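Single-structure report; data block below.
Not every chain is included here, but those present sit where they belong.
When the chains are written out, they are named A, B, C and D in that same order, and each has its own residue count from 1.
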Amino acid sequence: MYKVFLSLLKRDLRLAFRHKSEILNPLFFFVIVVTLFPLGISPDKQILAEIGPGIIWVAALLASMLSLESLFRSDFDDGTLELMLLSEYPLSIMVLAKIVVHWLITGFPIIIFSPLLGTVMFLNDDAIITLMITLLLGTPILSLIGAIGMALVVALKRGGMLLSLLVLPLYIPVLIFSSNAVGSSMAGLSISGQLYFLAAFMVFCLTLAPIATSAALRISLE
Amino acid sequence: MKAIMKWIYHLASPKHFYRIAGKLIPWFGWIAAILLIAGSIDGLFIAPVDYQQGDSYRIIFIHVPAAWMSMFIYMVMATSGAIALIWKIKLADVIASSSAPIGAAFTFLALVTGSIWGKPMWGAWWVWDARLTSELILLFLYLGYMALESAIEDPRSAARACAILAIVGVVNIPIIHYSVEWWNTLHQGATVTKLDKPSIHISMLIPLMLMAFGFKLYYVAAVLSRARNKVLITEQNSSWVKEVVALESGAKNV
Amino acid sequence: MSKTETGLQVKSLSCERGYRELFNDLNFELLPGEILHVKGENGAGKTSLLRILAGLALPVSGEVIFDGCDCRKYRSEYNEHIAFMGHKPGIKLELTPVENIQSYCDLGQRKTQQQIMDTLYQVGLYGFEEMYCNQISAGQKRRVALAQAILSNAKLWILDEPFTSLDVVGVDFFLKMIQQHVDNGGMILLTTHQEVNLNNYMIKFLQLPDGSISH
Amino acid sequence: MFEMLQMGKYGAYVWSSYGLALIVMGYVVIKPVMDKKTILKDLMMKYHRESHQHIESHQLKKEQENL
């Protein structure tokens, strides 16, 4: 079972790296969306520092959501998803491998780049560290919840918009707690409560989301 | 145990359901109507004026029951979705999907009446308070549920996919309920639902309870009549539906 | 019908799509060494039937029994015994044939590199191991899928229109492989609108939607 | 009486809430009643079609044989 997980992980990473240009798309999207705001709102330092955490988080959320397509779409289109359903191993293990890959190519680069964007948004050092921690705890949740939504719409032709309608409401708790944590740490307040919540929610999703996702996949492919 | 399950399956068979629901709907409907009319009259004209909020508090008799229903109906949807997934009872799917538009309607009512109440009380139609926002999210969950249901062509797959969505969305319900405790906000904390001693005067509690029960029974009547329609569609190939259709549309022509 | 403990038994299967009944109370069995050709016009429900038999879709009612066990209860064991080839190729265009077969095998019993290479040669893909699958032709892609089926050691192959967009050579090759599988005691369930000549073989026909069986 | 309906200065708020509730809840119960009519009509037509299709498909087969 462990081996299925590893081999699927390896395959998906290899596929991702074969589309070199695509692997950076979520990151680019993230950066562009973040830069839209200083342009659309105001380049004022005070304001940017205030809205920075929220904006970075919203951009991360949108980038993660829009890249969900890559999670199952191509496997569905070429029929390898059917083969996975017909494997003798549990589907949820394979689903987990795919979610991990999704996180590695969307969440992870975003975390790496977040200090840069935090600096650009005039966040202080504490806030930047908190930002990274919340992203580290939060982006896996986004991938996990997003996988459920994607599994529900994978068989639909025009699923893109619907996906956002299904998934965004579920992302909101993560957004609230994370950006609240960053804001608090900027103001020098304690943030352990928010981080506990995020960690607990992540563990919760990690155990249940793969199961829900595989159930949803079986239904979608019917 | 087996006998009980068998009995449940029997009762939950679409044919039985159609017949029994048809008999129950008038009962629930009329009792709901009486409760709602009594509650409204009591709430609008008899209950005393609130010393703080003046007459505007009378919106409570719509707002609070509607808000409760919005959450209650979501729980019903999630539970019956789970039942349908686990025990493969078709009727549970029908109940869940018939509930969605009613739940959305109540959520909409809670939002709009809350908003109307907010203008005189807080001076703004809307504030970004946790409870208000989470109620808005609940509306989006309902809308997402209905959008998913209509996007999937095959009705059986649609029902099962929606069941999963409903179950996953349940996490939002505790967030709505506890939001007032977690964040210090404008919206009123628990006044009615405090278990030991409701901090609301009995003369206001009576119409509120009348309305709350009226809303519940109203929901039952509404969901049953929707479910009856759904059953007709899903079972359209079975012989009993053919008989029912012949009978009921024949009766109309005469 | 005699009570058998091997092969596939289908009992009073019925299926609906949308609100339309496709077939109802379908019964048949398939024994080792047999081929079943499911026939029916467009939209008769051939694909739907095959997907139910593969365990990808749920029937409205009825049972599918394989080697004496209900296949929905023993899904993992059942999956070991079947190989499914649907309308979609089941092949990643960005991988080479070897990588494709490798990752297919990783979903079931693992295979050594040697075994994979042998099978590749057997299906005539010598010299193409290193090319990406989007550079090889439709017929060659089918051969990759065939190699996967062969390597899976599955007893039952479920093939939905396997000859679509294959040229004459491709079809012949495919038929040869089918015959080999049947000779080795395998079972085949297939649909196709084309005429296939599998003379001298134990081939049954199942006509949808009336569900009559002929030999 | 008019005083009472005016509800201090909050009449508009209160009455619009109750009115909206009436409209929304009314719609929710009337919708299925209307739906039922169309469902019965559609199903009638469908059954009607099916009972005739039998004959039509026979005719079609004959036509093809004649060709």
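A few comments on the model shown:
Operating definition for what follows: a residue touches a chain if its C-beta (ideal position, glycine included) is under 8 Å from a C-beta of that chain, and two chains touch if they have at least 3 such contacts.
All of these numbers come straight from a predicted model, not from anything done at the bench.
Overall stoichiometry of the protein chains across this structure file: A x2, B x1, C x2, D x1.
Keep this in mind: only the chains that are shown with their structure count from here on.
Centres computed as Cα averages put chain B at a distance of 20 Å from chain D.
Each chain gets one centre point, the mean of its Cα atoms, and the points for chain A and chain B are 33 Å apart. Taking the mean of the C-alpha atoms as each chain's centre, chain A and chain D sit 42 Å apart. The residues of chain C that reach two or more other chains are 58, listed in rising order.
Residues 145, 148, 152-153, 155-156, 158-159, 162, 165-166, 168-170, 172-173, 176, 212, 215-216, 219-220, 222 of chain A are the ones that touch chain B when the two sit in their complex. Remark: chain B residues 85, 130, 133, 137, 140-141, 143-144, 147-148, 151-152, 154, 156-157, 160-161, 164-165, 167-169, 171-172, 175 touch chain A in the complex. Put simply, chain A touches chain C in their complex at residues 3-4, 7-8, 11, 14-15, 18-19, 74, 77-80, 82-89, 94, 221-222.
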